[in-house]
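Have a look at this one.
All protein chains but one are shown at their positions in the complex.
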Amino acid sequence: MTRFDLTRFPKVNAVLRNRWPQFLLRAITLAGFTFTILAGLFGSAVGSHNFAIIFVWIAWWSALKLFFIPFGGRSWCSICPIPMAGEWLQRGGILEPGKKKVGLGKRWPRFLRGNWLQAFGFLMIGLFSAVTLTSAKITAIVLLAIILLSLLLSLIFERRAFCNYLCPIGGFTGLYAQAGPVEVRVKEAEVCAAHSEKLCYDACPWGQYPLALKSSANCGLCMECLRVCPKDNIAVNLRPWGSDLQADTRHNLSEAFLGLVMLASALVDSAIFSGPWGNLKMAAYNIGSRDWFLFAGIFLVAALILLPGFYALCVSWASKLGEKRRTLQKALAHYSQALVPLGLMAWIAFTISFAFVKFAYVLPVIADPLGWGWNLIGLQSKAGVGQSSAFSLILQVIVLAAGLFWTTRVTRRISESNRQSLPLILFSSAFTLGMLWLLIG
Amino acid sequence: MNTNSSNPAKVAPSKLLFFVVVFIAAALLILFIPLPQTASTPTDRTIRIEASRFQFVPGEIHVNPGDKVTVELISQDVVHGLSLDNYDFNLRAEPGQTVTGTFIANQSGVFRFRCSFACGNLHPFMIGKLTVGSNHLLLRGIVLAGLAAVGGFVSMRFGALRLSQGVQ
Partner (left out) sequence: MNMKKEILARVLVIGLLLIAIAVPVGGYLISSANMDHVVELHARMPENGGWSVGNITVQVGQPITLHMTSDDVVHGFAIGKSDQPTIEIMPGEFVDTTLTFDKTGTYTFYCTHWCGPNHWRMRGTIEVTGAGPASQLDSEPLYLQLGIDIDAPHLAKVVPTIQPSAEHGAKLAYLLPDYATSRQTYLTTSPADLWLKLRSEPSLSKLTDSDLWDVVRWLWERQTTPESLSSGLKIFIDFAAAAHGMTGKGDGVMVKGRPTMTPENMGHTLVRPPDFTDPHTLLGASPALLEGKIIRGGMGTGMPSWGAIFTQQQIDAIVGYLYTIAWNSVGVSSATPTQDMSHP
């Protein structure tokens, strides 16, 4: 067995089942989120002096990419403040479910399920990222819009509709959570089979049924199922990285699309934010200009045609090299598992390339979050412009190489033979070389 | 469950250890082994860089190791700066006034230079690139990536490394 059940420790089990720790963290993130919106709307327009910019795009983003996802899978979702107000209304209580539930509780439309909306959402973010990432006001407006949208959807639809189907962060967090080292699963299936009440399913804000849970992509680690299960039959397992990526796990085409969008975005964003090409940055920044439309066109062609096309070629080639017959659609979905570790590590490398440079701004922005001339923590020095250290560059190289190592293993695992895994390894190698050239070249 | 049609025999732990050691040693070698720079006589260079919101023109500069590089920085619109990663080199340009600074390019590799005076929204991404000599890190990265792909393959032959496989 390669699973280490944390709940076997009574103290850990008690903490996980107790609603207070998670609730306190969520209350803090909600307050932080609110403060961030206020800072963005009313604070300094100078990005380096605004809590909203530094914390959302440097501190929180780095924490998400370097810590929450690689070590906790979809763990951010368990303390994310965005769905909170809606969830509280839906279940009629802040600490625990109550009687007065608010909301229409409709089912999410079938045709909007899957990762399609999230993938498109992420593409849209990419098109406007040069402005969003650099404007405190726009950042705040986006956050405000997201939290209001999530609230609105919670009043119409059941459960965490925004998180499941719309949140762009949720999209890739879920996708990469399949490679993460944490999972929630049932301990013994027979116990569930004999238990007719599905309290766990009713309690799950994600609409998952723990017994049927095979992938961590849609589990937000909220522990509600753990708390309501009368048989104490739910485990929180530590597991090896990449566990949901197997030869026999089921995946769908929308996952493949999301995986490809994430790869294309990593390439384009690396070019824009870490590259020396001023014309590209200006084109990405001057939204509505002719150059921006050209940029948007190239971005969309790369993300919707070129990269998926290259991927599809490799997949159909690989399919011909094996015996198992799959439709192209199923093959595209099946092999998209290889894109998960590849994308995760590419995003980690890209995050290192731009965020490490600016870490020195975190403390000053805590001392003066609104850029109003405060000094809340008695800071003595100001941040310099920052630089990419040799260490950070070597780290990016190692991370990208590790990504290729990992995705090669996953590809081999989900393929029938060495030969069949070669086309996808070619794809992954080409992508890795692209990232290397953009970040290190 | 193991569904691969070809199932190589489990390999002994000592072979696994050997593989891991060789792999890590190779990776360290690739990353850190000193590489010679292409022979070139250091020359004096003067490079004129125009800074505007939000780019440096030229954005990419190539010099040889040991070159004495004089940068003439001219700002086209607002106060900009130029700070070169890894080198203690920082200039500030008032618009219309050429400012000069000189440094010796004694470290090889690729170094980004950045605007060091807030000049608007895109300021943190106002970046240019200086290449001194050959970009060995890129070369190392490419070779390491190759090692990674090969290593990934080879590692699948070790049953003990199939940690994440076959669990329901």
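Each chain carries a letter (A and B) given by its place in the written order, and its residues are counted from 1.
We adopt the following convention: a contact is a pair of C-beta atoms (placed from the backbone, for glycine too) under 8 Å apart; a residue touches a chain by one contact, two chains touch by 3 or more.
Given the structure is predicted, the values throughout are model-derived calculations rather than measurements.
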* Structure fact -> Per the whole complex, from A:Leu38, A:Ala63 or A:Leu321 the residue touching the absent chain is A:Leu38
* Asked: If the missing chain were put back, which residues of chain B would it touch?
  -> 74-79, 94-98, 117-120
* Residues on chain A that touch the omitted chain in the whole complex? -> 23-24, 27-28, 30-32, 34-35, 38-39, 42-46, 48-50, 93-99, 369-374, 382
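Keep this in mind: only the chains that are shown with their structure count from here on.
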* Structure fact -> Cα centroid separation, chain A vs chain B, in Å, comes to 26
* To do: Going by the contact rule at the top, pick out the chain B residues touching chain A in the complex.
  => 1, 3-6, 27, 31, 54-57, 59-60, 81, 83, 85-86, 109-110, 112, 114-116, 118, 121-129, 135, 137-138, 140-142, 144-149, 151-153, 155-156, 162-167
* Flag every residue of chain A that touches chain B in the complex, lowest number first. => 1-3, 46-48, 130-131, 134-135, 239-243, 245-248, 272-279, 281-282, 285, 323, 354, 357-358, 384-390, 393-394, 397-398, 400-402, 404-409, 412-413, 415-418, 421, 425, 428-429, 432-433, 436-437, 440-441
